[in-house]
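Of the protein chains in this complex, all but one are displayed in their positions.
Entry: chain A
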Amino acid sequence: MAARGLLLMGQCMPCIKHNASKIRIRRMELDKNLNMYFKKDTFYFAHDPQKLCKTGDVVLIRELPERMTRLITHSVEKVVYPLGDITDPITGKKVVVGKYREDIEMANQLFGKSDKAFDYEKAPPRGRLEGTKDFTHGETYIKYHEDGTEQPFAV
């Protein structure tokens, strides 16, 4: 493993470890019996002290020269696609589903944009609702025990 420095691209998954992110690498595996491909996930833990990547981001990870701990074998190189904040690689414009954000904005201006409507310029960076309204940064579980304390991730 040592000197390869292998680069991998995968998606960030919710992870409770500090200074590390759990990355899912999804490959397609051929089932020779059925002659069909099936998804096969492998999980790597990447060293990420600044928590660069959030759940759902597509990131590049690089293999460390030697494993840092029993789990951590990679380090986060960079965030390629942040979740829900996609830039078109050709034009460099921001995209929402099939439209440019500019086009949507232009249509809103034509119809007379409402004052209460959402504005991208005023939007703070992702993560301000973590733990209050948005619980996607952790794994949820089915509530199995009532102990009187608050269980925010119990469904």
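Definition applied: a residue touches a chain if its C-beta (ideal position, glycine included) is under 8 Å from a C-beta of that chain, and two chains touch if they have at least 3 such contacts; residues count from 1.
Convention: contacts and distances are computed from a predicted model.
Visitor: Pick from "Tetratricopeptide repeat protein 7B", "Small ribosomal subunit protein uS15m", "Electron transfer flavoprotein subunit beta" or "Cytochrome c oxidase assembly factor 6 homolog" the UniProt protein name of the chain that isn't shown here.
Guide: "Small ribosomal subunit protein uS15m"
Visitor: From the list A:D88, A:E102 or A:D134, which touches the chain that is not on show?
Guide: A:D134
Visitor: Which of A:E29, A:E66 or A:E146 touches the chain that is not shown?
Guide: A:E146
Visitor: By the contact criterion defined above, which parts of chain A meet the unshown chain? Give residue numbers in ascending order.
Guide: Per the touch rule, chain A residues meeting the hidden chain are 56, 82-85, 96-97, 104, 108, 111-114, 116-118, 120, 123, 126, 128-129, 133-136, 139-147, 153-155.
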